[in-house]
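Note that one protein chain of the assembly has been removed; the remaining protein chains are unaltered in position.
For clarity, chains are labelled A, B and C in written order, and residue numbers in each chain start from 1.
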Amino acid sequence: MSVSNLLQNWSTFRHEHPINDKPHAEIKWAMTIDLDTCIGCNACSVACYAENNLPVVGKEKYAHGQSMHWIRIERYWGETEVKEEYDPNSNFDMVQQDFQADQGAQFLPMLCQQCEAAPCETVCPVGATNHTEDGLNSQIYNRCIGSRYCSANCPFKVRYFNWWNYPEQENAWPEPLPLQLNPDLTVRTKGVMEKCTFCKQRTYTARNNARSEGRPVHDGDVQTACQQSCPTNAISFGNLVDPEARVAKQWEQQQVDLAKEKQEKDEKADNKLRGYRILEELRPYPSIMYLERVRESAV
Amino acid sequence: MHRFLRLSILLVGMFFAVGSYATDTAPPITTEDDLGPQVEQPIEFPHNRHAGLHDPADDADPSKPAKGGMEINCMYCHTYARRSMVAGIPPLRKCIGCHQSIESVKETPRIKKLFEYWEAKKAIPWKKVHDLPDFVRFNHERHVQRFVFQQNRPVQEACGYCHGDIKTMTVARRQKPLTMGWCASCHQKDHLVSASSSETSHGPNDCFTCHK
Amino acid sequence: MIENGFDETTSHSAKPQSEGQAAGYNRRDFLKTLGWGGTAVALSGCGNTSIENGKETVVSYVEPTDYQIPSIGVYYNSTCAQCDAGCNIMGRVREGRVLKLEGNPNSPVNRGKLCGLGQAGVQAHYNPDRVRQPLLKGEAITWDKALGLIAEKLNGVKGEEVAFLTGTMSGHVRALLGNYMDALGSKNHFVYEAVSPAVERAANKKMYGVSMPRYRIDKAKVVLSFGADFLGAWISPVNFSQQYAQFRKGSRPEGRGVLVQIEPKMSLTGANADRWIAARPGTEGMLALALINALGTAGLSIPTDVTAVVKDYTPERVSLDTGVSFEQINRLAKLLKERSPSLILAGGAAEGYAHGTQNAMAIALLNHVLGNVGKTVEAAAGVPFPQIAPIPGSRSALTALGNGLASGKYKVVFTYGANPVYSAPAVSKFSENFSKAGFKVAFAQYLDETALAADLVLPLDSAMEEWATEVPEYMAAPEGNVGYAQLSVRQPLMGRLYPDTRGAGDILLALLKQRKADEYKGFEDFYAYLQSAIMKNKAALGGADCADDKFWNDTLGSAILPLKGVAGSISAKPAIAGFALPAPVTADASYPLRLIPSISHSMRDGRNANEPWLQESPDPMTTIVWDSWVEIHPKTAAQLGIREGDIVEVTSKSGSIKSQAYLFPGIHPDAVSVPMGYGHQAMGRYAKGVGANVFAMLDPVYDKETGELAYHETSVKISKTGERIIIVKEEGPARGSQVGRKKIAVKVSADKVDLSKEV
Partner (left out) sequence: MGKDIREDIAWAQINNDVLKSLENPRKLYWVILFAAMLVFSVGVGCEIYQYNVGLGAANMDNPHMWGLYIATFIFWIGMSHSGTLLSAILHLMHADWRKPIYRFAEAMTTFSLMTAGLFVMVHLGRLWQFYYAVPYPSERWTWPNFQSPLLWDAMAIFTYLSSSVIFLYIGSIPDFAIARDNIHPGWRKKLYSILALGWEGTDRQWRNFRVTYLTVACFLIPLAVSVHSIVASDFAMSQQPGWHVTSFPPYFVAGALYSGCAAIITLFIILRYVFKFEEYMTLPILKKTVRLTFAIAMVWTYLNCIEFTATWYSHDQVAKDVLIQKATGPYAPFFWGMIFCGSVVPFAMMVKKWQTSIPVMFAVSLLLNVGMWLERWMIVAPTYSHGYYPWTWDHNQWPSLIQWGIVFGSFGWFTLLFMVFCKIVPSVSMYEVKEMVYHRSLAKKKEELGLEGGH
């Protein structure tokens, strides 16, 4: 058994990705984020704090880059040509003079892309991050030994490490704030990596309920916390395998194929498709499709 | 040289033999005389009286205190087990519901205590006996659905996989190891999907299903 | 791993959509039967934890409840109290604890969505810094003693010597307060909001005949917003965000809408605009009138009375005054003419001037000219019960109270839901005047600045513990139901955390019993009062054919009572007198810059500053956390030699603050901006000492017509202190590099993409 398990490590836990020979049979969770409707209000981020027991780290630790937001909102300025603003001689200054604000700014929510061929998965020495059969990039907190190799290899840098013992030593939840903690998932302690799970506890519940009722999971059975809070419905989430799911329709319409690192789109100059995936060329096969922001040029 | 070779083959062989023995054997399950650690409960609830097998000798003379049990279904009290992650402890009202009409034992110290709680409208602070670490998600609903409702196994047998022979205990004690290897050893086996079909499947081996 | 303590923690939630269908139970029994012991959460050690026996206690109930299954979250509906928009929420409750707040999908206000501010409501509830007992000058006392003390102090005090300061109030607590004021014989109820659309209400009243019309962003083809941050912090942001999502949809019959934002400091709405125009601060009204002229030139028929009024504001002249190019004005006029209906909004940035009402009226006139009134500006219905209708707050109320306090007129002052000691400008000397009152009672959840200045502090329930009703001032409606109005119910989502806190309604009831014992002795508590008040009007509330129990349970189940509203009427013909729009102020050489106190979408007026999620949630535009900042245009900064992170001193005639400089391209070069809501000197561990309080340095300039404090009329100078720090922000010092934006945050021009077929 032990040897067979060892071999299993090579075969079943680690299929080649994207799984052509063994596609996700029932469920492949995926997301679409419409950057045109995303207004950058941070409601998703707060929802994530509430749902997933994320610690508030405080000013000092935030300054050290140790914040724990699983979903972060990035703000980009206008696209008018600017020179490389990184000035090596005074790295303190971002030379912002050339930023263009007359078309507003642009926001981009960044969270774990739940890659199909996730760079983080292969490098974990203890196999604490795995691919699940429903297409998630799992993070098993109690297995993690904190080598941080996964984050080192993550192109998006969306894995967050518990640098401190937030629940106990850092007092991130002074009494009675712990009463707010969601019992559906653990509170992570120092030394483990964590990241967005596509609200695993919610997908689990949806699947559990569907199974008890003897039916497949329908579109809309499960909403992630970020999606649920988004005031402009910029986020849609669902099962990519289900052709009726909104996400599947969006991916199809935008001609974005999960298993391709370069999308061949049938589009004309006056009718571009907005769907794209970030850093697709690195072949992690992300499960989040972004829709380009649209700006009116007539005004 | 030969001697060295022989010795090393022996050593390597022993390592593998011991290693594979150690991993292939499931950890020993505690025997009946060693029921596992004792937990002090606010009321010494006698599971054997409620769920234990009926003793025909009791029928003969109803006036004597019964020795056997009443064969109450586990899910009569642990009613959430089939629809929730947790089996749940019955609300106090449930205990009272029966006991207020059972006059024969009303004056026993345990029942008196029970009524004290009821009159004070205080929940009984039961201690957890089967307490998994908080990073583990065990779903009673799925197991009960599969083994009781789909495979039509007797409830006590299905619950007994993990909880042991509760019907013979007074205060419940943990009988099975409840370690990950123990869980996984069952998850790797093929189980019938339902009583009516010969199709089998094994439990999920995906870390994320049980770890949260 | 960490155990988070709650027994039976392994579990799952109910479907997020299944909102509180837990009707059919007695609400108060529910709170009792939970049996959650208020046990501390054992955050025990991590590591190779294995099976434990008998270490934890199992949750068990006394009474079985068929709607409560351990490990399954149940959603209960209530109403958000984090701002005045009155979003309907639902709270996920498990094992007697409220875990998370979400929007109620049946609500026409927020349609199942909730902003970050609203979600942080649980942190207001579980806040470690809440007041837990009645405090008399810092010493804990009993409720009996506290109430007795109030009775004693009120003894022999005339009605006009009592003042009650509150925030915006509506619903049955408002009615009860009204009764109490009547019982005292006092008319001194001051409704104060530090940040409120009071100027706009006045202008709307004049131009549309209603003070708070319903805006239909979702129906407009173009939204031209003069400083209305409707996506961030303006009136009812979640509702407007929902409308905005519709507005941006290519598959809408009107096609994808175009948003143009005119404001000196880029707000969240400005950041999402197709064109953001930084007109010179204060010239927004002029620009609106110039647009009318340009529309006329472009061929739109303009009524002659309007032409007469606007003829002086030619685009050429206004272009010089506003700094917006002539071409841009014409382009906008062309756009507005071609794409109808449009919607013109006036918000805080256009109204915070001495001529703020005039500005807002000029902007509203544009709506009339474009024929939007009735199409995208609708009359909203009001509630049929005037005694529970919202009393909107304003800053002029504080001025009035301040004057009264200064003269020593008031012997007893109550405050509830307002923190004037923090948010009054320093020049108004409010805290000094406040101390002149003989006896000050603060209803407070935190020991904020006002509560500290009060003699007696009465601890309030959180919004997750109290009973109340609320009528939103901005009345959103379901599609096609113009006459809709609603009464929202706020109900406890869990038992009290601390036994000695009380709901505002309970306190008012207790105070009323001191005055009119006979009339109110039938009501054990505010819950009883509320129930009887609603049941009395069951028929009017749509429950005529419904059994009492069912009606009450349904009410609590949905927490929304739809009403047949009192239809407002919107006037298609405004009364146009002349406009008195002053030419832009020439810069004062000693105070050359205009200060724009910005309303941060999570801090607002600072009442929520002690909620750590909000402090750690980066400001969307600057991505700064845990501090305030001074936004400066890079060009201005270059002239002054200011670099990012320099600690600068911003000085007005009335005060000064020190904060970190942030170079921000989205601001008019002649303006600097500082967010409100920071710089608390009390309130709690997360708020105290974080940032600087911009309220303190505002000049006492008031809107000529409404008497509102003119927020944007403060001129400042800015100087370096020589200190420099690294700003704590999500961007990081070299983080947030913009290099990646071409590849990562991709943008496409609207004419390159066909949005109409999108899923």
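Here is the rule we use: a residue touches a chain if its C-beta (ideal position, glycine included) is under 8 Å from a C-beta of that chain, and two chains touch if they have at least 3 such contacts.
Computed from a prediction, not measured in an experiment: that's the story for all the values here.
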Worksheet item: Can you list the shown chains that the absent chain is in touch with?
Response: A, B, C
Worksheet item: Looking at A:Phe156, A:Phe198 or A:Tyr285, which makes contact with the chain not pictured?
Response: A:Phe156
Fill in: Residue among A:Cys144, A:Ala225 or A:Val247 that touches the chain left out of view
A:Cys144
Worksheet, complete the sentence: Out of A:Ile33, A:Val46, A:Ile71 or A:Met110, only one touches the absent chain, namely A:Met110
Discussion item. Touching residues of chain B against the unshown chain: what are they?
Written reply: 19-20, 22-23, 27, 179-181, 184-185, 188
Worksheet entry | Touching residues (missing chain, whole complex) on chain A | 1-2, 5-6, 9-10, 14, 61, 64-67, 74, 86, 88, 91-92, 110, 119, 122-127, 143-149, 151-153, 155-157, 159-165, 169, 190-193, 279, 282
Worksheet, complete the sentence: Listed in rising order, the chain C residues that touch the chain left out are 46-48, 726, 731-741, 744
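What we mean here is this: only the chains that are shown with their structure count from here on.
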Response to the item:
Relative to chain A, the most remote chain by C-alpha centroid is chain B
Worksheet item: Which pair, B-C or A-B, has more C-beta contacts?
Response: B-C
Worksheet item: Counting in whole Å, what is the centre-to-centre distance of chain A and chain C, each centre being its mean C-alpha position?
Response: 31
Worksheet entry | Distance between chain centroids, defined by C-alpha means - chain B, chain C (Å) | 53
Practice prompt. Could you put a whole-Å number on the gap between the CA centroids of chain A and chain B?
Written response: 39
Worksheet entry | Residue list for chain B, restricted to those that touch at least two other chains | 83, 133-135, 137, 139, 212
Item to complete: Name the residues of chain A that each touch 2 or more other chains.
Response: 141-142, 184, 186, 201, 204, 208
Worksheet item: Touching chain B in the complex: which residues of chain C?
Response: 1-4, 7-12, 32, 35, 37, 49-64, 69-72
Worksheet item: What does chain B use to touch chain C in their complex?
Response: 36-37, 39-40, 80, 83-86, 88-94, 118, 121-139, 174, 177-179, 212
Worksheet entry | chain A partner contacts - residues on chain B that touch it in the complex | 19-20, 23-24, 83, 133-135, 137, 139, 141-142, 145, 205-209, 211-212
